[in-house]
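One structure is given below, represented as structure tokens, and several questions about it will come after.
Only one protein chain is missing; all other protein chains are in place.
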Amino acid sequence: MLSRTADNLFWLARYVERAEYLARIIEASTRLANLPSAYAGTSNEWESAVATAGCAHLFYQAHDKATRETVIDFLAFSPDNPSSIRSCFEVARTNARSVRTALTVEMWDAINAAWLELSKYRASGLNQDEHLANFLSFVKETGLRFDGSAYRTMLRSDGYWFSRLGVMIERADNTARILDVKYHVLLPGAEQVGGSLDYFQWSAILRAVSALTAYHWVYKESLKPWLVADLLILNDQMPRSLAACYESIVRNLDSLSLSYGRQGPAQRAARATRTKLESARIDDIFQSGLHEFVSEFITENNRLGAAITQQYLT
Amino acid sequence: MRIRIAHETVYSYAVPAHAVIQTLRLTPRNYEGQHVATWRIDVDQDCRLDAHEDAFGNITHTFSCTGPVQTLTVRVDGLVETSDTAGVVRGAIERFPPGLYLRGTDLTTADGDIRAYAEARHHPADRLSTLHALLDDLVRDITFDKDPTHSATTAAEAFALKRGVCQDFAHIFIAAARHLGIPARYVGGYFLHDDGTVDQEAGHAWAEAHVEGLGWVGFDPANGLCPTEQHIRIACGLDYLNAAPIRGSRHGGEGEFLTVKVMVDQASRQVQVQ
Partner (left out) sequence: MAGDAPVFDEMNLADGAVRPAYETLARWLKTIPTDLLATRSREAEALFRRIGITFAVYGDSASTERLIPFDVIPRVLTNDEWVRLSKGLTQRVRAINAFLGDVYSKREILRAGLVPEDLVYQNPAFRPEMNQQAVPHGIYVMIAGIDIVRVDSETFYVLEDNARTPSGVSYMLENREVMIRLFPELFSQHRVAPVENYTDDLLATMKSVAPRSASSDPTCVLLTPGLFNAAYYEHTFLADKLGVELVEGRDLFVKADVVYMRTTGGPKRVDVIYRRLDDDFLDPLVFRPDSALGVPGLMSAYHAGNVTLANAVGTGVADDKAVYSYMPEIVKFYLGEEPILKNVPTWRCREPDELKYVLEHLPELVVKEVHGSGGYGMLIGPKAAAAEIELFRHKLAQDPSNFIAQPTLALSTCPTLVEEGVAPRHVDLRPFVLTGRDKVRIVPGGLTRVALKDGSLVVNSSQGGGTKDTWVLDS
């Protein structure tokens, strides 16, 4: 297929995934911010939302203070934020338009309908909780609909594999980023271990990657920070864990190399990261530094994205 | 007169280019006033030069090379025998009837000022006098200045500035002639200076106009004379874009830096590019 088409499919999938993640961040932050400070602590949840979304630098160019209004506006609607939900949908639709022939009707419908629907929501209306909830579920449903359409209707050929690679690389990045920002609440601390403050932080992290129920099914325990980290990093049953993302990335890259009859740096890099995740144990990760581990992962994941671009998309 | 030419164009890129493609119009053809003794084009990258004859009868070479390209050098060396024909171009390859060269182009559109200038010098019954009047007056009224114009400057823009290089002089001349219903065309080539200057910063350009009975006649408005045995004729067309020595495009290669060295000398003397 055309390199440009593959590039568009890859980024289209990434942007839809990112939009959904942003919706979850806003949702989790709203919950935390609404808790009495006795439960949630005095930290500014909106500051950490901006950090988790990876756009703190841009945000503070536009706003002095992270409040509910400024953050929701910036993450959801701001045209100045190239990664706002609005911008994500806009870029996704532009990408979709320019590769219409590579999309199924269902995928196009999902994107096009979302773009038309988006115009109904205004930042000002979202001060009311009900509107915000509707908006966030609309964004999450768009992600589900797009993903489901791709899964159910796309030919299993290179276009599908590039699209999956986009989803997985973005997803791995998002999960790693939330760990990167929140790692401190997962570390064993002197005073607050087991305290209610961290409990709600942990559940917020799990909510942001829609893994709260999964946690209970997997561990059958109350929330423990190292288990939260284990679930998000190493548990390959958990669809948003780094391990599950890389299992999928390696599989899709293998399909590409089989189909094209050759492999390159992207396949080698992905396998190396996957092997690392397979052989790691959560105790060791805590021992040698959760923060270092996650930062290194983010760098490797970005490098893989660049390798895929170099090898296939230009 | 035997004239030796060495013309070197060097492109260097701050970021190496992924791919470069160029079309060269750097090969002269014979006519009564010139005989090409030797001619050679070298490109210092791995590539094939594909030769074609374009619609105007010029010889073109197209090449493409894949990167990373850090620098690219196009070098021309040749020896040409010339003789004076009082500017009349006989025996050149003609692919169009003269009427084609009344066609306007973006670079040679006559605006109100050029039209008035042309009309003031119009001898309706005598095309040659008209053309000589334009030639004599343009060299007087336009100042040679390489700063204010560039390769995309139109005749009207240069005429408003009253400044420009040989390309601008030629475009203005062509615009004026065509406005008066005289077929005129652009010629690219080289010029051997009288004063012994050998090193030049660029090639040369002038115009040709069609005169009944004589055929195509050269006019070099930048020098205010008709081409002599010091002019080497390389390519012609409706304007600069049809006759440009190099038209190229690249993929990647940000921060392009271009150096051009042209040496035109009598063959008895030694010509060398360092």
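The chains carry the letters A and B, assigned in the order they are written, with residues numbered from 1 in each.
We take it that a residue touches a chain if its C-beta (ideal position, glycine included) is under 8 Å from a C-beta of that chain, and two chains touch if they have at least 3 such contacts.
Computed from a prediction, not measured in an experiment: that's the story for all the values here.
Looking at the complex as a whole, the chain kept out of the display touches A, B. Among the residues B:1, B:36, B:79 or B:100, only B:100 touches the chain that is left out of the figure.
From the options B:29, B:247 or B:261, the residue with contact to the chain not on display is B:247. Looking at subunit A, the residues touching the absent chain are 1-6, 94, 97-98, 100-101, 105, 108-109, 112, 158, 162, 256, 259-260, 312-314. Subunit B residues in contact with the hidden partner, per the touch definition given at the top, are 19, 21-23, 47-48, 50, 52-56, 60, 62, 64, 66, 95-97, 99-100, 102-104, 152, 238, 241-242, 247-249, 251.
Rule of thumb we're sticking to: only the chains that are shown with their structure count from here on.
Each chain gets a centre from the mean of its Cα atoms; for subunit A and subunit B, those two points are 59 Å apart.
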